[in-house]
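Only a single protein chain was left out; the remaining protein chains are all shown in position.
== subunit A ==
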Amino acid sequence: MVTRVKQRMVMSRLLQALPILVLATFIVFCLMQLIPGDIAVTLAGENASQERIEQIREAYGLNQPFLAQYGQWLWHAVTGDLGTALLSGEPVAQTIARTFPNTLLVALYATILSVLIGVPLGILAATRSGSKLDGAIMGTASLGVALPNFWFGMILVLFFALTLRWFPATGFVSPFEDFSQALWYATLPALALCTNGIAEVARQLRSSLVEIQSSQHVRTLHAKGLSPARILWLHGLKNVSVNLLTVVGLLFNKILAATVVVEAVFAIPGIGSSIVKAVLEGDFPVVQGAVLAMVVTVILINLVTDLLCTLLDPRINAS
């Protein structure tokens, strides 16, 4: 039952995302122009002859106007050609295809953990708001926000891998090879990443639930004699679920970014470690391609959350 109002809103959301997507690709392209020095010289490698440099300038279209270069790069990117890595010679698209699933698995795992742990904590704190339990949960949450993930990851390695030997300390198995093994390896990284998420989900949920519970209509429901659990479910959680969806969407993006650092702790061959490695080695086609992949993913996730919220929000149907 998608009404016309909703159809129109979905269309406008899609149209709004388009310029952001184009602008983002432009920023990623410009980013690499920040590199001091001549890209052609870098590409040609050390001790290259002047002819070789000119050849490369020609081959990469570096002698063309800036916008023409951008157009060419964008067209190649859209058709899946992101260039090749300077050092290994591997096509960048292939590097991304090899590493991104690992990162996505860890980030998704951490997001699911954040919701599974954060939602009950948020409800618990909200239903007992003002109590000692509420204080304890919210106090822990403010610690969770300030916890450096990668450092927490190291502590997890120390206890659960080196001391208790429950989980492998570092390394990774591709989810396409052996999914259960991949989950096994992804557990500690996901735990390290979910602390901020748990804190954020619990805080947001608590504050929206407390706000709803103090509203007039919930007070009326109490007066009518509905059980608190029923009120919480029917009028509290249903009302905040749309809100929560936005939080989870943003959270996934945050966790995706934080994975970059955590991958280094656990030696996960993800897209984050490829970006860091490429930055340290000055391999800019890889940086450019991988950052582009990340940004496009984030923009698409924002768009999907936005669309879902539009479709699910009952208030939009009214008019």
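Convention: contacts are C-beta pairs under 8 Å (C-beta built on N, C-alpha and C of every residue); 3 or more make two chains touch, one makes a residue touch a chain; residues count from 1.
As a convention for this text, contacts and distances are computed from a predicted model.
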Hidden chain of the complex, named as in its UniProt record, picked from "ATP synthase gamma chain", "Carbon monoxide dehydrogenase", "STAS domain-containing protein" or "Binding-protein-dependent transport systems inner membrane component": "Binding-protein-dependent transport systems inner membrane component"
Residue among A:Leu113, A:Ala186, A:Met294 or A:Cys309 touching the omitted chain: A:Met294
Hidden-chain contact residue, picked from the options A:Gly80, A:Pro120 or A:Pro148: A:Pro148
Absent-chain contact - pick from A:Gly83, A:Gly272 or A:Pro285: A:Gly272
Contact with the hidden chain (one of A:Ala68, A:Leu87, A:Leu158 or A:Leu234): A:Leu158
Residues from subunit A at the interface with the omitted partner, ascending: 19-20, 23-24, 27-28, 31-32, 34-36, 142-143, 145-148, 150-152, 154-155, 157-158, 162, 253-254, 256-258, 260-261, 264-265, 272, 275-276, 278-280, 282, 284, 287, 291, 294-295, 298-299, 302
